[in-house]
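Quick one: the structure is below, and I'll ask about it shortly.
Missing here is one protein chain; the remaining ones are kept as they sit in the complex.
Letters are used for the chains, namely A, B and C, taken in the order the chains are written, and counting of residues starts over at 1 for each.
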Amino acid sequence: MAFYRGITTNAPSGGVNYEKLELDLDGFEVRLKPLLTGICGTDRGIVNGALPFAYNPHGFSRLVIGHESLCKVEDAPKNDFGISSGDYVVPMVRRPGKCINCFAGRSDNCSDGDKHEAGITGLHGFMREEFGDSAQYLVKVPDPSIGDVAVLTEPLKNVEKAFEMFDVVSKKSIFTDGAGSYHEKNSLVVGTGSEAFLYALKSMDYGFNTYLTNRHDLDVTKNELIDKTGINFYNYNNNDPLEKNGLDLVIDTSGDPATIFRFMRRMKENGILILFGTNGKAPATQVDGMDIDYIIERNISIIGSVDGSRIHYERAIQDITRWKHQYHGALETMITEKVSPDHTEIFTKKPSNEIKTVIQWS
Amino acid sequence: MAFYRGITTNAPSGGVNYEKLELDLDGFEVRLKPLLTGICGTDRGIVNGALPFAYNPHGFSRLVIGHESLCKVEDAPKNDFGISSGDYVVPMVRRPGKCINCFAGRSDNCSDGDKHEAGITGLHGFMREEFGDSAQYLVKVPDPSIGDVAVLTEPLKNVEKAFEMFDVVSKKSIFTDGAGSYHEKNSLVVGTGSEAFLYALKSMDYGFNTYLTNRHDLDVTKNELIDKTGINFYNYNNNDPLEKNGLDLVIDTSGDPATIFRFMRRMKENGILILFGTNGKAPATQVDGMDIDYIIERNISIIGSVDGSRIHYERAIQDITRWKHQYHGALETMITEKVSPDHTEIFTKKPSNEIKTVIQWS
Amino acid sequence: MAFYRGITTNAPSGGVNYEKLELDLDGFEVRLKPLLTGICGTDRGIVNGALPFAYNPHGFSRLVIGHESLCKVEDAPKNDFGISSGDYVVPMVRRPGKCINCFAGRSDNCSDGDKHEAGITGLHGFMREEFGDSAQYLVKVPDPSIGDVAVLTEPLKNVEKAFEMFDVVSKKSIFTDGAGSYHEKNSLVVGTGSEAFLYALKSMDYGFNTYLTNRHDLDVTKNELIDKTGINFYNYNNNDPLEKNGLDLVIDTSGDPATIFRFMRRMKENGILILFGTNGKAPATQVDGMDIDYIIERNISIIGSVDGSRIHYERAIQDITRWKHQYHGALETMITEKVSPDHTEIFTKKPSNEIKTVIQWS
Partner (left out) sequence: MAFYRGITTNAPSGGVNYEKLELDLDGFEVRLKPLLTGICGTDRGIVNGALPFAYNPHGFSRLVIGHESLCKVEDAPKNDFGISSGDYVVPMVRRPGKCINCFAGRSDNCSDGDKHEAGITGLHGFMREEFGDSAQYLVKVPDPSIGDVAVLTEPLKNVEKAFEMFDVVSKKSIFTDGAGSYHEKNSLVVGTGSEAFLYALKSMDYGFNTYLTNRHDLDVTKNELIDKTGINFYNYNNNDPLEKNGLDLVIDTSGDPATIFRFMRRMKENGILILFGTNGKAPATQVDGMDIDYIIERNISIIGSVDGSRIHYERAIQDITRWKHQYHGALETMITEKVSPDHTEIFTKKPSNEIKTVIQWS
């Protein structure tokens, strides 16, 4: 029994402590020390008691939070997954249930909801000084020299999964342009948080004519990121450079129904709208018969996409490795602040210029 | 220049006449005589001036309506499509534009909206004593002994296309059950019109546990069809046998947003909701943040599907051939009435027990 | 313990007896009586000791042969699969192992070879007066009025699986013609046995310009089948109507390497060659660098396809139902002879005009 500290809540009612834990690590083959853990909206939602689906692990009155993590392996027995002491790894969030998709390694597509998510639903998360895990749930960072930006692997794996969904669904017609590419296709990412930027970078990799939009202008930090990466941005309350063009791919990170349907009504034939951002408290919008008609007449698809599996973590690390070099420092500017674990007010007070705030553990 | 009669409107303002036409058939290689033409909601919508997107052919003040048709070939020169005098054929509704999908023979997936639909948008339809067409737009009925039910080919081709879309989209996870089949999956078809019945029959072919639902009980004719085919039906205002089960596939033929989202909220993980029915005048419903969250967390897909291409007409004829024999007369009961062309009040007064009313031309 | 008779061999050495069996049926929930069992090359191969991979069930010195079967349910307890007393069913041949494909109900794609095949590898087959099985391995014939031809379900399920493979692989380029269909594509089925005819009928359903070929002319019975179905046939030793045209789809049922590569060298760009027929004793042919080059420069695919799963049995029954009516008696002519179970010389002496010989059990 080891004594170490972690950041906990009482799910789903909320609250946040940085406290000593009494958790037994012995059941896990690999011992890990987090280096960085990212903070996202889900963490803040749990702490603020806004996520009714969160719950403590069975038999516990507290839940260690945190699911975005970059860790160093302290100790690992010989295993089938090539995980050794000293490796840098990203632990997977979701752990499989017993359905057919989980059996095939795709708990991101769990068929019956019987899975767990570390730091969210019934499983302790990664915001602690030390923890144990099974080698099969650890994804190795092959080139640790990519540094801090490896902590973006977990949020980026969601993007990789969503584009896998796009790849499947877009086969229902000829989606590509006359060069078999995406250059004549318009992609719009709604929102300007860290996930939105990652979606926009992936969209540019595909070759889409890519825009990011929000209902306000960007601050200095985000404008710098826009400049360095070449992403296009516009404030949709002021102007709309895409006004005359339809949208072929829309990716929503806002979770706001009014915004989603605003842009759905701008989509072109065979368009694909990916829903990713959630905001359970977002107000309702009106959807009428003309909207349904619009979707049908244009063969439009609306695709909900959640989580990602091992292969998406691996692709995320590959993309981070490339983007780090291709964008010459831009990716690093996404990590806007590093705080210490005892700085728990970060969960209730979001820094005004935040893209991604991370907790530094050592 | 031939003189013959047809059923016309002035699109999009509406009205209906059975009148002498002065249409030149000489530009078309194949001369056709309709045997039966089906009447659907679109025909009534045009006549009632309710479809703003309908328009007369260029240079014409009237539009011949009708797009569901079974015809006999009166005269055909030698052609590459195997169409000969005496053949029974179904003419295709949509005619290609210049986009990449149209070029590939898939005008049902037209990328730019630059196509035409016979009897609806800028092209004369099939409700006339005689007309000409190109062999490439005619689909042969290989075994004419299937008789009148061949007139269901056009509406059924929409079902075939929608299930092709299902086939593509359902590959984004493992959708099938532990036997690699659909028997443990629940399919719900919303609506009880002719298209709804065709969707339900196709769903049963897949092996789905298939239900048809509406907000009222069925009349005698439809109950007979239910009995003979083994489709399950329930009145969703009274009871709900699927209450405890989630829905894996929902197909909407109502076009009503409130109904669509009512059943969307009952879908299971990886569920697919196909939107087919349109009703531009349907009242709005509220869609809120929890709905968006529901779609995302369960990887749900909402797929608009319109029209179908040659291959779907061909599959439709194959399914009709089989169903005719498999259901021992049930399919025939879908044709609830045959009227003569001059009975134009049929477009404004829908028979109370209608499943499919057809006009008999000879 | 019941006493009844069955047709047995000693696998893999061979021989054939019609003899009393002492097999316990009590372990199986459903009791079945075969009506008809088809005889195929595999049965004859086992009897003649030509199939080294065949083996007796564990602990048995004999193997009941037979895997093509149409049975009547004598007795069935209530089960999840809708199998009741009096039903007509086709039992599945392959039974799953523990791999990921077997878990997903696709033992036809077994990843590790750890499955069993009734009547062939370690599992008693269906050529016996009575036997027991689990409901989950029985496929119901919904409309028993289709009669004897339902015994073709098992061989046809192989065809359905192979075309599923075609559907997947053909997506690697645009395979269809300018109408989005297969009419301008040439399909050639090599061989003229019962499987070859079934492949040709399925190919015609797709709309392919379909040819059947062999190195000799056809007898009266097969010529009649050709006439009634409209399949094209040519003797490739005499003439070749496709000489100037390339082949888009080739399906081999011969298992003969020289024949396979003869036609591979005639394939067009993006062509797909499906290997189905096996003949382990077929002599070797020469494959050289120009052949490899030919395959590469044209993006040709060669696809081995074996067996089929529940969904393919179901599609087979649907196709048989339609073909029976569409071809007005042609399908029945495929069953060229019915023999009694004690007529075991049928396994060593193939009737000269055989398409499909079946054993009639009651």
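Convention: a contact is a pair of C-beta atoms (placed from the backbone, for glycine too) under 8 Å apart; a residue touches a chain by one contact, two chains touch by 3 or more.
This structure is a prediction, so every number in the text was calculated from the model and none was measured.
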item: Shown chains touched by the chain that is not drawn here; value: A, B, C
item: Touching residue (missing chain; options C:A54, C:V141, C:L201 or C:I260); value: C:I260
item: Which residue of A:G27, A:G59 or A:G180 touches the chain not shown here; value: A:G180
item: Chain not shown: contacting residue from A:P52, A:G86, A:P142 or A:P241; value: A:P142
item: Residue touching the undisplayed chain, where the options are C:H58, C:K244 or C:K281; value: C:K281
item: Where the unshown chain meets chain C, residue by residue; value: 100-101, 104, 106, 108-113, 164-165, 168-169, 171-174, 177-178, 255-257, 260-261, 268-270, 275-293, 295-306
item: Hidden partner chain, residues of chain B it touches; value: 100, 103-104, 171, 174
item: Hidden partner interface residues of chain A, rising order; value: 81, 103-106, 136, 142-143, 174, 176-183, 205, 207, 309-311, 314, 318, 321-322, 324-326
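Here, only the chains that are shown with their structure count from here on.
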item: Chain centroid nearest the full-protein CA centroid; value: B
item: Identity of the chain that, by mean CA position, is farthest from chain A; value: C
item: Distance from chain C to chain A - Cα centre to Cα centre, in angstrom; value: 48
item: Distance from the mean Cα position of chain B to that of chain A, given in whole angstrom; value: 41
item: Inter-chain centre distance, chain B versus chain C - centres from mean C-alpha coordinates, in Å; value: 36
item: Multi-chain contact residues (two or more partners), chain A; value: 100, 104, 171, 174
